[in-house]
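Only one protein chain is missing from this complex, and each of the others stays in its spot.
== chain A ==
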Amino acid sequence: MITLYGDFVEETLGEQAYLAIGFSPSSVPLKQRWRNNGLSADFLADYFSTFFPAADQESDEINQRDELRGTVSYIANELLENAMKFNYERSSYPINIRLYLYPDHLVFLVTNSISPKQAESLQKRIQQLLHEDSESLYLQTLEQNAEQDILECSGLGLLSMINDYGAKLSWKLELLPLEIPLMLLTTRVELAVDGFGAY
């Protein structure tokens, strides 16, 4: 059974450039793997930024290439952090991230498995992210987090992509017919790169 949230579209392979990185969840403990999130995110960012022009280094403004690099690095890192954090430890499904480059937009797709219990709380958060005003939700989340002494999850990653980066998010949740019930989650992030320059 597959449920889609938001405007989820599958990527069909055409002429667009793409990169995919896969991780086997059982190979190394989460703590040791954490550094890999940043490394993978930076790799995706460095690779794709070369398609965009670097402007005058003297300028006070950020150039298009650096802006794209910073943006891709932030979003990819947040998606990987979430995937590693919420991946269902009883599952051996690989975690993967794919990044597609189109002339006017980028698409990030991250897939990981989650437990049915995790899926319930995620569905509630998805409804908030899709239907509530992102700025009010962002400020409300910060104020609520500040009152907590212990916080497992800030709830800011996906929200900041919408509120600060203007990204469009959608999700695919697939229930796999296995002995141990398992959900496969794909998070899709679409980011306009209009004005970033020529590809």
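The rule we apply is simple: a contact is a pair of C-beta atoms (placed from the backbone, for glycine too) under 8 Å apart; a residue touches a chain by one contact, two chains touch by 3 or more; residues count from 1.
The rule is simple: contacts and distances are computed from a predicted model.
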Match the chain absent from this complex view to the correct UniProt protein name in "Pyruvate ferredoxin oxidoreductase", "STAS domain-containing protein", "Flagellar basal-body rod protein FlgF" or "Carbohydrate ABC transporter permease". "STAS domain-containing protein"
One chain isn't shown here. Among A:Phe23, A:Tyr138 or A:Trp171, which residue touches it? A:Tyr138
Of the listed residues A:Ile2, A:Ala17 or A:Ile62, which contacts the missing chain in the full complex? A:Ile62
List every residue of chain A that touches the chain not included in the displayed model. 30-31, 34, 37-38, 60-62, 66-67, 69-71, 73-74, 77-78, 81, 85, 135, 138-139, 142-143, 145-146, 150-154, 156-157, 160, 163-165
